[in-house]
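One structure is given below, represented as structure tokens, and several questions about it will come after.
The complex appears here minus one protein chain, its other protein chains still in place.
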């Protein structure tokens, strides 16, 4: 059943949910799913409403136009879109393909409601895997001295692709700060540890040395500060003394695939709202 | 902050949430937490609303009186109550005390918002444990020939206690069908298996024989059919070949304590709505 | 480091482990990993020993020949093989490809130490996916009247492939009893429920109707009795009231992929020993 999604966050007021649901009802909209969360401490309100498109008496553009002054008055960040108008996604990869393969598989299985515009790699390893899915692959090597130029090219590719979302699927280059800033809230990364444990390089080796009994992975938005962006999802798995660092790498891959897939799925379904360093995630 | 809770389920209509939130807003109520779920297949609507009591412009009785005709028109099952008006609970126990101890501990820790009216045992084992908490203990032995009389006495104790909820905390007698029917939705049991696996007696022994790799526990409402009532919560734990039946008993206790505690907590906070054989649980 | 694997089960005796480790030591073998389990109730002993191949002073054939009389005396079921001598595997598939894709991906990633001899489907859907990995695909349709002939052909393919293991990766035909009997302990299935719950057809639909709060998948050996064979591994995931049957199907796929992958991996690494309806699994 075609669905129209309203996503909104704003300062909390008395009667806010009544006003929003009344707005939907006035336009004939039947609500299939409503999520609401009020952060009482911060005084902030978050909602996601899924409306049956066919019950709405006005076209999408009119609905947006009518809603704009309401939202302005509320001081809201918001979006209204048809679920069927899929987001365009760019995937970034280096030499480890498990997250890329997982996302491609879920995309083919229909679990991710998106179009994959292209894949960009700083190595050529996965060109064939990508192209046989009918997706363009761009090879953009990143050298120490050519980093600025490479990322200029990468940003151009993102723009040309009309990317709504960029996913770093084990892309092992640090994205420049200014690029992070310009694309804030639109770049998702998977970090191979249970953050904030083991920020930075070689987390599995360091997890082994510390002797932790659970390892994990963290799906988060990229911000200028390394591995410090808002977290969408985390996954863990139990490990024991007999697991070598290689075992942790193997077991951790499963955590990474799960956490990244879920985080991306929820973002694509407008289920994630940002507020400072925290996320509100209306899971499904 | 004192809170007033509205819990409601009814056939789904367009504009239902708008109508309910408007009702709250008209009485000045500030919504702290709203849960909504529409079962699209069944065409049924479920909600729980937590309103800041001090923002309501009318007393509780008036709010109820004003709401009654609205609810009647909607064909709704509903309740409105102050969170601080704690439910009265009767605990039932036999010879295994882990669930009883857990509930008493959580109650003392303030995790269960309820009054414990009394504990009834068909053995005397836990009289001291109960009485030192300042809670009355009633010993009602149940023999094969005296079963009807015993349960008549038990029901009388429930009624005298003004019980809103009865919890079978590893109470090993089967409750008579007519008693189940009269108290439907108000008696919670913990079954020591992951239902619907291993209905009935000796589930751990049978789990060992079947060689399952996870065991569990199920918190459910009691109905006339054994172990078939609506499920509130389940918990599992991984087991291996080296775990004996005694190990399963030990590990299973932890599942039972967790699943029962959570199920009872959610019921007491009006977070559980029944619909046929299924529950809607707005977890916290 | 090349490794030689000894796997053995037999009636328990005093001094059994001493005798076996002495046997390895006499041949110069350095033990990297030893697992032992004694089922005290059944009086049965299970072990898996990983020996550094290069430290052994005799060739594999001689080691086996020398060990045979020892094993005979112990009444043992046993095998000795080089880890590098990979088992040959046949995969069976119908129209749902998630388990097939997962196994192929893990095989490519080196997580499954095996050769995939071929894939057999009763539908053509995955021919391309399989053949592009360089693996032969056989299409063997199974009709009601042609079932006997089809499974005769299938068994011939298993034999021609020299299959050590057959994996039913969501193969939706019931394997005939006599075939199950002949291949006992060498056919692994994934059932899409947490057994013994929901044996048979449509487990997700039935899980939804029962209102369980966790769903799962079970990896087990195939026996003549449907879904009753020894369990290698199980996986579960939490579900809530808002998950439709379609959601359960989606979430369950992740459980199936995990449970099947682990079960198959452990079988291929000689980590699974059978004893009646139970398995001993020396996990890694």
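Of note:
Order as written gives the chain letters A, B and C; numbering starts at 1 within each chain.
Note that contacts are C-beta pairs under 8 Å (C-beta built on N, C-alpha and C of every residue); 3 or more make two chains touch, one makes a residue touch a chain.
Remember, predicted model here, so these are calculated numbers, not experimental data.
Note that of B:61, B:109, B:144 or B:201, the residue touching the chain absent from this view is B:109.
Among A:2, A:146 or A:196, the one in contact with the hidden chain is A:196.
Set against the missing chain, the residues A:34, A:175 or A:280 yield one that touches it, A:280. Listed by residue number, the positions of chain C touching the unshown chain are 14-18, 21-22, 24-25, 28-38, 40, 55. Although one chain is hidden here, its contacts on chain A can still be listed: residues 37, 39-41, 194-198, 209-214, 216, 230-234, 236, 240-242, 244, 277-281, 283. On the side of chain B, touch with the chain left out of the figure occurs at residues 33, 98, 101, 105, 109, 111, 132, 242-243, 247, 250, 253-254, 258, 284.
Going forward, only the chains that are shown with their structure count from here on.
Of all residue numbers used where chain A meets chain C, over half belong to both copies. The two sides are thus made of the same residues. For the criterion of most C-beta pairs in contact, the winning chain pair is B-C. Rotation angle relating chain A to chain B: 180°, from a CA superposition, given to the nearest 5. Rounded to whole angstrom units, the spacing between the C-alpha centres of chain A and chain C is 36.
Touching of two or more other chains is recorded for residues 33 of chain A.
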